[in-house]
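What you see is the complex with one protein chain gone and the rest in place.
Letters A, B and C name the chains as they come in the text, with residue numbers starting at 1 for each one.
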Amino acid sequence: MAKQEQEVRIGFYVCHCGTNIAAMVDCPEVAQFVGTLPGVVLSKDYKYMCSDPGQELIQQDIREHRLNRVVVASCSPLLHEPTFRSATEKGGLNQFYFHMVNIREHDSWVHTDRAEATSKAKALAQAAVHRVAHHKPLETKRVSINPTTLVVGAGIAGIHAAMTIANSGKKVILVEREPTIGGHMAKFDKTFPTLDCAACILTPKMSDVGSHENIQVLSYSEVTKVDGFVGNYTVTVKRKPRYIDEEACIGCQDCIPACVFKQPKFADEFNEGLGKRRPVYIPFPQATPQIVAIDPNTCLNFKKGEDGGRVVSDKCKKTCVEACGDKNAIDFTQVERIEEYEVGSVIVATGFQTFDARRAPAYGYGRFPNVYTSLEIERLVNASGPTGGHVVMRDGKSEPRSVGIIHCVGSRDKKTNVWCSRVCCMYSMKLAHLLKEHTGAEIYNFYIDVRTPGKGYEEFYNKLLDEGVHFIRGRVGEVTDWAMTPDEEGKLVIRVEDTLAGYVRRIPVDMVVLATGLEPQQDAQDVRRMFNMSCGSEGFFLERHPKLAPVNTFNDGIYIAGACQGPKDIPDTVAQAGAAAAEVLALIDKGFVEQEPNTAFILEDECSGCKSCIPLCPYTAILFDEGKGRAYINEALCKGCGTCVGSCPSGSIVQNLFDDEEIFSEIEGVLAYE
Amino acid sequence: MSKEWKPRLVAFFCNWCTYTAADLAGVSRLKYAPNVRVIRLMCSGRIDPQFILEALTKGADGVLIGGCHPNDCHYVEGNYKMLRRFQLLKRMLGDMGIEPERVRLEWISAAEGEKVRRVVNEMTEQIANLGPLGMPGRFAEWDREVESLAAQIEAREGGGCGCGSSGAETAEKEVAHV
Amino acid sequence: MFEIQRTIKYEADRVPGFGREVMGVPGCEKLKDCIQCGTCSGVCPLSIYMDYTPRQVMALTREDFKREVLGSHTIWLCASCYACAVECPREIRITDIMYELKQRAIHEGVYPRRFPIPVLAQEFTKMVHDHGRVSEGLLVTKLFLKTNPLAALGMAKLGMGLMKTGRFSVKQENIKRRAELAKIVETVDQENLKGKA
Partner (left out) sequence: MKYGYFPGCSLKGTGRAYEESLLPVMQHLGIEMRELDDWSCCGATAYMAVDEGKACALAARNLAIAEQEGHAQLMAPCSACYLVLNKTQHYMAEYGAMKRLVDKALGSVNLRVTRPTPVRHPLDVLLNDVGLEAVKQKVTHPLKGLKVAPYYGCQIVRPYSTFDDQADPQTMDRLLESLGATVVDWPLKTKCCGGSLTGTLPKAGLRLAYILLKEARKRGADVIATVCPLCQFNLDGYHDKIAARWEPVRIPTVYFSQLMGLAFGLPAGRLGLQRGFVPMKPLAAVTAA
C-alpha cells in the first residue's frame, strides 16, 4: 500500500518455553534462519519469552534497534497474543505491528521428528515475517459494559454467583427452569464429608436470594435467545405459565389441601417419584419463591387441546380457587410470556443430570423394585422426604437388612460415559453411612477405585472403614434374582469378583443402590449454541483454558460455573461460582472492553454496487447507500468474521488484521521454505 | 530436488473451532504428520477461493479447510457460506485436472483434537500416494510453451503489428486446452 | 505339616514383549486399556472354576507372564459366550484375547496333557481339514479315546440314546471340493510363515 514508505524493521524472537519447544525444535537454528530473511533486523532465541525479562527484551530492542515490527514464535496466540501485543505497545509501537507464530501446540507438542519439527517452525516463522511486513497500525474500540448480570440456573452454583454479585451492589437476573430454585442440592439430606445438613446450609441462602433487592428471580422460566456481544447482551426469557399470579400468591398453600384430589396422586418429581403430590403443589416446604404451581397435565381443569397441548376445560369444581378466596392468585388463563432483558455478562450454571440407570441393564434398575438410584436414596434418608427419613423398601414397610452400593454406574465406562464423575465415591460413602445409621444394615460398597481427593475426604473413608462398612474392590457383573443357595432365595444377588481377595463372590442383599454418574444436561448442546460456547467431547461446557481461565469461555462475557463445566462436588462448585462472579465484577468494574479491530470496511471506489455481500452478513452490518450506489459497513455491528470479504466479487471489502495481502503473504511464506 | 519429496499441506482453520481443536491436539500431545502448515482466520467464511488457488500455485500439494460444525459457527453461518463457495471451487479444480482429494473440507469442533490428528494423517497419506501436484513447475512449463509459441508466431508474422501480447494470450488459451 | 510354596515373581519370570505381542494381534489391542475392575470375572459363568480369573489373565498377559498365562486352565475353560466382551467397560474383546492365548498355547504345546479341550480343538481342526465338515459322533468318539477312554464308557449311554433318536452317526461327512479347502489352508499357512519371516 501507498503508505509503506517507511523501511520495515522486524524483530524476531523464538521461545524455548523451557524444553516444551526446545526439546523438539532447534530454536537457535530457527533464529539463525529467520535472521537471514529480508526485513529482519534482529533474530533471537530465548528461554521464556512470556516472562518479564522476555517482554522487557522486546521493548528494549524496539527502542534500541528502531524495530517497527515484532514476531514471536512460541505458543498459541489464543494464550499469549495479548501478552506480546502489550509488550509491543509498551515498547512504543502500535500493538498490531505484532504477529505470533504457534510452534508449541501446532508443532513441538504434536510431532516426533526434530528435523521435521524444526523445518515446520522455520516455515511458520517465515510466513509470519512475510505477513507482519504488511501489518497496519489499528486502534481498538471501547465498548461499555452493562452492569446487570444474567445467571442461568439456580442451583448452588447460580445461587452463590448471584449472591456474590448482588452483594456488591450490582443487579442480577437469576433464571431457573423449575418452579423453585435450589437445584440438586436441595434434594440432598446431608453433605459429605462433614455430614452437615444440606437444607440447613442451603435454604437460608435460597431465601436470601428470594428477598435480595438486587436479585430478580425468574423461576419456572427458560432463556430462549441471546443476542449481542460482551457488555451488551439482549436475552429473551420464556416465562412458563404456572397458573398462579406470582404477585398475588402469598404462599399460604391453602389451595393445596383444598384440591379435589383428596389424596396426593401423582408422581412427585422433587422426590424422584417416590412420593405423591396433587396437581397444585409446592415442590418442597422451603421452596423459593414460596409460590405454588399448577401442573396442567394432571389438573382436572385442563384437557387435551387440538394441537396436543393442554387447554382449560373448566370442568373442575375449582375448590382451589375457592380456598384462595379474595387473594385471587389462581389464574387458569395464564399463557406463556416472552420477556427481554438487557445484560452485560452472563454466568451459565445449568448443572448436570444423573445417568439414567436403565442404560446399565445388567443392574436391573426398573426390573427389580428394590434397585434404587442414589438420588432416590437421598430422598429416602431425608427427614423431609416421602417417608420422613424412614428407610423402607418399595413395599412401603420392610427395612433392608443388607444393602449393596454399586459405584461407577454410568461412569468410567466406554459404552456409556467414559469419565469419572468425581462425586460418586464420596456420596456413596455418605449414603452408606446414613443407611447404616438409619437401619443398621450390612452395607457393601462395590468399587473400581476409591477416589477421595479432597479436604477431609480420606478421613471420611477411614471413618466408614471404622464403622464396619464392607468395601469390595470389583465392578459388579450383574444383579439378579435367581438363587443358588437357600439364603439367596427372595434376595437380589450381586455377582462380583472380589479382586483383592481373588474370588468370585455371590452376595445376596435386600436393596441395591446404583451410584449413578453425572452427565451433561439433556439440552446442553442447545444451551451451548445459544451462548456461543464450546463443549468438550463428553458434552460439558468447555472452559477457555483448563488452568488459567477455568470459568471463562471462548465467548467474552460468558462465564461458566458448577457441574455444567464438568462433574464436581459442592465445595468446588461454590468456589467456581465465586470465581465466575469475580470475573463478572472485574468486567463491570472496569466498565468497558476493548474490541479486536478485525472489522471489515468497503473500499468505496472499488465497490461495484452488486449488493451480493448484503444478505451474507448475519448481523445486518452491511448497508447500501442508494445515493452513491455503493455498499458500506456499519462498524459497530460488524463482528469481524470476514465472510463478506471472502465472497466480494470485486475484491473491494477489506478485513482489518486479515486483509488479502496479509494472508497471501502468509501463504507464500509457509510455502517458500523447502 | 535432491531431498526426498514430502507432501506439503496448507490448512486454513477458523479461530473458534478448528484452530482451537488443533491447540487441543497439542495440549493433549497427540502426534500427527508434520506436513501441515496452519493459517488462522477468524471464520472459515473468510476463505476466498483465491487463497486455495494461491496455495496450490505456490507449491502446496493439498489444502485443508477446517470450520465449525453446521449450526455451530461462531458467526452464525459463515461455514455454510464458505461451503457454497467450496462446492463451486471443487468443480473448477476438477476441470483443471486437480484430484478432488487435494482439497478437503472438514468440520472440526473445538473438542475434536483427535479429529485434527486423524484428518491430517489421512490427508497426508492420501496426498503422499497421489504424489506432488507440482503447480509451480507446471506453470513454468506453460510459460515456456507460451513463450516459444509466441516466438514462433512472431517469427512467422515478422512481428510487424506489435501484437505479440495478444498473440501470447491466444496461445495461452490454446495451451490451456491441451 | 503343610507344604509351603514361594509365590514371588522375579523379573526373570517374565517374557518381555509377550504382552505387547498379544496386544498387536487384531482384536486384542484394547487390552492396553484394562483397569482391572473385574467385570469380566463377575459375569463369566465359568470364572468359578478358573485357576486365574479372566481379570488376572488380562493383568498377567499385559505384564508378560507368558508361562503362567499359557499354562493356565482359564483359557481352556472359556466357553466363548462373549458375556465379558459385551460388559467390559473398556470394550476389551476378552473372548478374542482368550482365543489368541489358546492359539499360542497350542502352538507352543504347553497345554496340560490329556486335557480334553485342546485335544478337541485339534481333532476338530484336523477333521475339518480332511473332510470339510465335522461329524460330531465321530469327533466325540475320537476325543474320548484320546483323553479318557474310561469316561467314554460313561458316555456310552448317551451315545446309545443319540443313536436311538437318529442323531448319532460315526459316518464321516465330506464335502466335494476337498482339494480346494486344502489349498486355502495351505495358503494361510504360507502367509503366516511369510509374516513371521
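Convention: contacts are C-beta pairs under 8 Å (C-beta built on N, C-alpha and C of every residue); 3 or more make two chains touch, one makes a residue touch a chain.
Predicted, not measured: the structure shown is a model, and the values here were computed from it.
Shown chains touched by the missing chain in the whole complex: A, C. Think of the hidden chain as still there; on chain A it touches residues 361-362, 480-482, 484.
Although one chain is not shown, part of chain C still touches it, namely residues 26-27, 45-46, 49, 77, 79-83, 85-86, 93, 95, 99-100, 102-103, 106, 116-118, 120-122, 124-125, 128, 132-137, 140, 143, 155, 157-158, 161-162, 165-169, 173, 175-177, 180-181, 183-188, 191-192.
Here is the rule we go by: only the chains that are shown with their structure count from here on.
Put simply, the C-alpha centre of chain B and that of chain C have 54 angstrom between them.
The distance from the centre of chain A to the centre of chain B, with each centre set as the mean of the Cα atoms, comes to 37 Å. Between the Cα centres of chain A and chain C there is a gap of 50 Å. Counting partner chains per residue, chain A shows two or more touched chains at no residue at all. Shown for chain B are the residues in touch with two or more other chains, of which there are none. Those residues of chain C whose C-beta lies close enough to touch chain A in the complex are 35-44, 47-48, 53, 55-56, 87, 89-91. On chain A, the positions that touch chain B within their shared complex are 76-78, 102, 104-107, 109-113, 116-117, 119-120, 123-124, 127, 529, 532, 534-537, 542, 546, 554-555, 598, 616, 618, 639-643, 645-647, 655, 658, 660, 663-664, 666-668, 670-672, 674.
Interface of chain B with chain A (complex): residues 1, 3, 8, 10, 15-17, 19-20, 22-23, 25-27, 29-32, 34, 37-43, 45-48, 50-51, 54-55, 58-60, 71-72, 74-78, 81-82, 85, 109-112, 114, 117.
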